[in-house]
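Presented below is the structure to which this report refers.
Only one protein chain is missing from this complex, and each of the others stays in its spot.
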Amino acid sequence: MPVGYSIYVDRPSYIHHRLDPRTKLAALGAAFVLALAFNHPAVLGGLVVLVLVAGRVAQVGWRSMAPFLAGSVWFIILGVLIWPLYVRGGAPLYAIAGQTITVDGLLFGLAMGLRVALMVTAAGVWMMTTSPQKLTVGLLHLGLPYKAGVAMTAAIRFVPLLNAERATIAEAQQARALDLRKGSPLSRAVKSVAIIGPLFIRAIDVAQGLAVAMDARGFGVRDGRTSIVELRLTGVDRMVMLALLAASLLGIALRLLGIGLISRDYL
Amino acid sequence: MSESAAALDITDLVFRYASGVADVLRGVNLRIDHGEFVALIGQNGAGKTTLAKHFNGLLKPSSGSVRVMGRDTRAAPVADLARAVGYVYQNPDHQIFAQRVRAEAAFGPRNLGLSPSEVEQRVERALALVGLREHADDFAFSLGRGQRQKLAVASVLAMEPRILVVDEPTTGLDQAGARGILDLLSTWNVEGRTIVVITHDMTLVAERIPRTVVVNDGLILADGPTRHVLTDASLLRKAYLRPPQVTRVAQRLGDLGVAADVLTVAELYRQIAARVGPS
Partner (left out) sequence: MEPADDVAIRVRDLRFRYPGATRDALAGLSLDVCRGEFLGITGPSGAGKSTLCLCLKGLVPAGEFSGSVSVAGQTVAPGSAYVESSALVFQNPETQIIGLTVAEDLAFGPENLRRDPARIRAAIPVYLDQVRLAGYQDVDTYRLSGGQKQRLAIADALILEPEILILDEPTSELDPIGKDQFFEVLERLRRERSITVIMVEHAAEQLAAMADRVIVMQHGLVVDQGPPDQLYRNPVLFHHPQAERAPQISEVLFELLQAGLLPASQFTAQEEAGIQRLRALLENSVQPVAQRV
């Protein structure tokens, strides 16, 4: 769980500061469309590399991006183990328990793992380059009601606080000899009430306090709000979004044509 | 646990959090004997709460040792040390979850594995001690803040620990509430329990707590009788603290014969009356 509000890290990069959050949102969308359009490991692997390059252009460190890749390794392993039992094609390699494992099966499994890697890493890089504040304003421009925008910000604002409360409650109850390590999973779940109960109440207290504070500062008093964050779509934004749209459409077209796929039968 | 050992014996305690960059505690030495009543003061971030959390094993030393009644806390799980060391958190709402007051107070003793009759006895005693007997069947959350504070204290007292650590018990309470809690702690102390209070309230420390330990920047800056520690203005200044107003006033009148180690209103009054009153 992030220590701060989000994993956004401020860097003096073009992507961070000049690209409109709506453009970045579109980039994330395009990444997901392309991830689903193809199932050839070379294509998906190439797209992962593209995302990493974009991350480096945005001055995101390798160390920051590594955890997302590392997390996907598990999916790659699973993919390579399971998918060959369903997908067959190309040269047969060996047989296990009566099932024939083929080259295409392995490649498809690898592709599925890389798809996860692509989506997760794209999401990670996106989060690291998009400030929550600007994102909220971007969403407002896209039609999100202003109250929902404030609710989003408030939720993000209170995640670290409630996390800290949870830790304090756990300590306080431990000090009353609550031992969550012992006992069956069921009894441990029952014991967790001692933590969830106060946490729930605290969350409600915090929410109520917040509501009064927001009322005291005029929330909801006018029709809509202004914002000190002023967003404008520049020429570069438009170009990038156009390119992303084109790429997405191209991806869909190639899919329909059967290019960049190991198997036409599976997504 | 050894009976002749000190209640708390801390030697060269150094502590840093796993993800931390600096030592929060930088070599703390502290010995508290059974039956003592000690105040732990210092500004936020100085390390006093971090130190206190070592007393019941919530935190384990990075180096150095912490012994509770002779027992090394590194070798003991928190749930076990809770038998000997009770820790009352600052905000009662971090503990209270049970429906009714009685059930809330019973939570600790039950966790200790005591028999139902023993639990019941302890709960009754604890609730009587804090003055919540007549609310025993009320909903815990129907109580006001001061009473919830007392309930939190009662819940820990019901475990009958020999050592009690209380974190900022008077924050958010009015004068009557604050005095009530201190009366409670004094009573418990008179019965032979060891009490450590973390607090910012210098006036209450001056009036009620005999020994004061000042924590500053991860070290113990001062440790001794309250009368010496709390009246040493230059020492307290190093810890970004100030003596109570009555002490400050007395020290400004030092050149006129008023003692510098005045701690309470009554003392200052007597000093002045003695010099001003009719013979």
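For the reader, a short list of remarks on this structure follows.
A and B are the chain letters, set down in written order, and residue numbers restart from 1 in every chain.
The rule is short, and it goes like this: contacts are C-beta pairs under 8 Å (C-beta built on N, C-alpha and C of every residue); 3 or more make two chains touch, one makes a residue touch a chain.
Note that the coordinates shown come from a computational prediction; the quantities given were computed from them, not determined experimentally.
Within the entire complex, contacts from the absent chain reach the displayed chains A, B.
Screening B:100, B:145 or B:228 against the full complex identifies B:145 as the residue touching the chain left out. Among the residues B:5, B:136 or B:259, only B:259 touches the chain that is left out of the figure.
Across the interface with the omitted chain, subunit B contributes residues 43-45, 144-146, 171-177, 179, 200, 202-203, 240-242, 244-246, 248-249, 252-253, 256-259, 265-266, 268-269, 272-277, 279. Mapped onto subunit A, the footprint of the missing chain covers residues 4-5, 10, 132-133, 150, 153-154, 156-157, 160-161, 206, 209-210, 212-222, 224-228, 230.
The criterion applied here is as follows: only the chains that are shown with their structure count from here on.
Chain centres here are Cα means. That of subunit A falls 45 Å from that of subunit B.
Interface residues of subunit A facing subunit B in the complex, by the touch rule stated above, are 165, 168-169, 171-179, 193-194, 197-198, 201-202, 205. Here subunit B touches subunit A in the complex through residues 53, 56, 58, 77-80, 82-83, 86-87, 89, 91, 93-98, 107-108, 111-112, 141, 155-156, 159, going by the rule given at the top.
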